[in-house]
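What follows is a set of notes on a single structure, which appears directly below.
Of the protein chains in this complex, all but one are displayed in their positions.
The block that comes next holds chain A.
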Amino acid sequence: MTELTKSDQGPDAATAQSAVANNTAEPAPARITQWGEIRHRFMANRLAVVGLVLVALLFAIAAAAPLIATHDPYAQDLTNTLADPSGDHWFGTDALGRDQFSRIIYGSRIAVVVGLASIFLACLIGCVLGALSGYFGKAIDSAIMRVADIFFAFPLLIGAIVIILVMGRGVLPVIISLGVFSWATVARLLRSSILSVREMDYVTAARALGAGTSRIILRHIMPNSIAAVMSYVSFSVGTAVVAEASLSFLGIGVSPEVPEWGNMISSARDFLGVKDFLWAYPSAAIVLTVLGFVFVGDGLRDALDPKLR
């Protein structure tokens, strides 16, 4: 069976796999490593590079928000409300006369923080539980997987709304609620990946050499299973950005005065068709952000498993 899949993947994959085998046994050889190969395939993918640029741009904007913003994102100017885009207010002003451009720039901070932190939390829970589940199997496995089923059966937004109402509105409740309802997929992915890696010869070899359980999991199984999780993680950062904006749109995310894209779109509702710049710019910001993470995730998946292409 192993022979079959190897020949299926073609000569490239076979070399890559033997490179990995060498990698785990001795210091990396000078020839192409698996990760080098993956990086090469990723960079050759135009969309993936576009995604990487978008994500890098987002991080840069979020980090340098005070330098880029032209106005104070909270400052109201009731003499100049709903102004069309102009030289002073590039993206116009909202119903309270706040500068839209500056609010969008600052909004990137919420998107980055919530997107990364909530998925980090989901990965933390999901990787620990998924690894335990996949490695130990039996009773631990079925117990953890039943718990995952419970969280899987919940619609994400509904669970998130309830948690936010318990904890109160704010950035931290949004992060926790999205993380708590996203870990189940990570756990499942990692578990099934570990189940296939667990039976590999190099794991048996490590065990025969007397390696302990934690060493086997962390040094031998995880690096070879984590690939399955990686592209999902990039996708789900995008999904988390959307979910976070959706919560604000429903009026239960971060507080309404905070510059945040979902808030901005939600308050633009009354001016649909009249002042379209109010929702068009923040919408574009969300779409470009998510597109960045989705392109990177797509590129990662193709690079990690070229057979799927």
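Keep this in mind: a contact is a pair of C-beta atoms (placed from the backbone, for glycine too) under 8 Å apart; a residue touches a chain by one contact, two chains touch by 3 or more; residues count from 1.
Just so we're on the same page, contacts and distances are computed from a predicted model.
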Q. From the names "ABC transporter permease", "Extracellular solute-binding protein", "Tryptophan synthase alpha chain" or "NADH-quinone oxidoreductase subunit J", which one matches the UniProt record for the unseen chain?
A. "ABC transporter permease"
(Q) With the missing chain put back, one of A:161, A:195 or A:211 would touch it. Which one? (A) A:161
Q | Residue numbers in chain A that touch the chain omitted from display | A | 47, 146-147, 149-151, 153-158, 161-163, 165-166, 238, 242, 245-246, 249-250, 252, 262, 265-266, 269, 272-273, 279, 283, 286-287, 290-291, 294-295, 298, 308
